[in-house]
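Omission of a single protein chain aside, the complex is shown with its protein chains in their original locations.
Letters A, B and C name the chains as they come in the text, with residue numbers starting at 1 for each one.
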């Protein structure tokens, strides 16, 4: 079996060379803490019926934040429903993430300049979009890259294959980040594919594949930074397999007790992606309880503000559901739009 | 690069151990000679306008006939539009192969007991059918296997991936035979995938992959026999890459001069799959010009008879186009069927 | 007789179907968790992993493998987790499942059932609210079935499993738990290809199917209060369509309202309307009304109610056809 890249051990000791200095590590830690607070908040909101189902990412913060931390503003991110941490740290607002989950299309509209697509709900189809985006940037002559994030389950879809194949053939600057969290809903990784690792699938597409401890933010940063650099230099795509664990159910509607054991949860608890960084920072003398409280309260405030903003938005009128189907509402649709408004009044 | 299995060199000398004795080799040779005569005949018929387009397999006889020779009657074959040699040697009549090409659905109906599906025209979709067939046989408790044949181009489709993945996960007794003839119409193999070989793709699905000289009928027999045995013993699927060459255009409608060089054709001429077997048999003292003439004239007679049979069939009436859409024609379709008949009279 | 909801009725039908050794179930999360809607709950435990097969996230793989199994003589029942996730298998369905019988002139057949939860109304995420039955209805060689009661769900599903041809079996998500009704203890089938007059009436025919039967029923009740006696027709089988039952009704009432939640343009309502006009033109007292979803993506939870045809829209349409 391929070796798994690890830089920061579960007890907070460096077992490899950190790709960044401690100030950056502090930033990564802060982002992870913030992301976890959001995840807890969103889960709580869902329990209160204020969100529709929500797909928690708790436990996968390092995989997400480590992967995207070195992206530049011109780069693209094409991620899935579980990738809020990655998306937000690339500029996709908490407000929009919440809006999507309240069931509001405006959640799909990040601010101008944020090159992050709305989260993909279909499993599999979005990876090839990152190939097209990256390819377009090459054709336009920029050095922007596109990163795509997806789960272990997504690698079973045909579109994963077509995306990887295109990226390999055209050597597009695409970084494929698979968060192997061990499960596709109830289907364990071992029963999704007979391949020993997902990383090794890269070989069939003529691109490098790397197996990474997805709960080690420094390892993720390191692997992704090298992949991004290669892509930016025109040396083509990379597949990164981030081995990680989702702590909660597939979504808030999922009862994971039906398919996985408490032992599994316990085994992964000690591999938590946040705690090991805290231990490391603490040992390095750059963590304090006070700082922890500061970042937590800043995060909480920002997230509360986002909740308020999201919930203050009036829902769409009947007319508005027609308004973004095309650049301009075509005549037949305009008639329907009028009828819908009338039906609303009736 | 993985080594390519070769048993019979281009000059007819054994460079490995023959999996069969010379009487079998003679049978393989006879089947290849017959298949080539059919291919020439069909091409000629197309030129005379008696067939619609035809996809010649000349040059790929060893890959096809070597692969299927050890299959048992209960086994399944799911092949593509270019695999007439393989199909016929599994019992799919020349007549039916011709009928399909004249544009007659009855070409899709082999005799009872022949477990060969009509040729797949779509590229990619049919491999997974062989997974389902093989899986069903396992579930039914038989030891039958399913073999599927497809081109290098087909490996770019998502369905190839899903088929390979399912076969790996469920360890179905499926043998994947890729005839890498270097081209998907005008797309050269090197631009279809950045993978060095197609055989190595097997690794990403947890199954063995083997690179074979597809113009060496003994190597093909050997690799396929081992794969079939494994599958029959319940040891799961195999991918075989048969490196070969199509001597003619993609179809009779294709002008391959637009995309490939005469040098390529010349280079492959000396690797002809028939001639090396003839040289071998001759050296072994089991070939004679007389025998060659005998098998050629037997083949020609059989094929002429098939042409006659195919061409003597009356075309479908208007009613008949409705008759195999369902087990029984449902009422709405029965009305259309009547109208179609009336329109024909009008 | 037991009172069951639709999910339970389907579960009972699947359990019954599995009594036939040729039947196998395939789908994402159908075994260990019993399916997203628990329709296959308990079946893995009862029938084992060779019969109730959890698959990778691979819809083309599921349908393609099920097709192969069917050709080999099994009777697979494949599940697409949601209609919006059936499209990766679209090519397998249109190019192979629907055609192998004709391609081989009856020599090979694909008697499989593809179960597809469909429809809006539960405020789900994008792609979870699709109603694209018209796409499947336009594919020759398929049958397309959609129950609206637990009784029909059970009987049509067993009929689909028995059917020698491939059946797309649509399950209205909104009705899984909300539709309740009596289901006989003894196995039975409901014949594919027959619509049902659920409530006779003389003024107007309301033609609906699947999830929209709920609105249609409520509308009929409401209309009764305005002394409009609506006949209620449950299509049940979209393909082959039971033109006869529809015409019998519409020629009698002279007025028709067709209801579906799919987008309007090129929806199956157009076909129903066109058939009514073609065969009952001279009996019609008013143009047929189509009450449908709009030509938009199904909105997410906060605006979904603007999309799904409401009882009010059905009632209003009936009033319009009654005006003339």
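The rule is short, and it goes like this: a contact is a pair of C-beta atoms (placed from the backbone, for glycine too) under 8 Å apart; a residue touches a chain by one contact, two chains touch by 3 or more.
Just so it is clear, the structure is predicted and the values come from calculations on it, not from any experiment.
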Contact set (omitted chain vs shown chains) is A, B, C
Among listed residues B:185, B:269 or B:327, the absent chain is touched only by B:185
Given A:110, A:153 or A:237, the residue that touches the chain left out of view is A:110
Sole touch to the unshown chain from A:103, A:118, A:237 or A:273: residue A:118
Missing-chain contact, candidates A:135, A:150 or A:259, resolves to A:135
Interface residues of chain C toward the undisplayed chain are 84, 87-88, 90-91, 94-95, 98-99, 102-103, 126-127, 132, 134-135, 137-138, 140-141, 239, 241, 262-263, 265-271, 273-274, 277-278, 281, 286-288, 290, 294-297
Listed in rising order, the chain B residues that touch the chain left out are 52-53, 81, 100, 102-105, 121-125, 153-154, 156-159, 184-187, 191-193, 254-255, 258-259, 315-318, 320-322, 325, 332-333, 336-337, 340, 343-344, 346
Across the whole complex, the chain not displayed is touched by chain A residues 76, 78, 105-106, 108-110, 112, 117-118, 122, 125-126, 128-137, 139-140, 146, 158-159, 162-163, 165-166, 169, 324-327, 330-333
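To be clear about the criterion, only the chains that are shown with their structure count from here on.
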Of all chains, the one whose CA centroid lies most distant from that of chain B is A
In whole angstrom, the CA-centroid distance of chain B from chain C equals 40
Flagged in chain B as touching 2+ other chains are 158-159, 162, 165, 169
Flagged in chain C as touching 2+ other chains are 55-56, 58, 60-61, 88
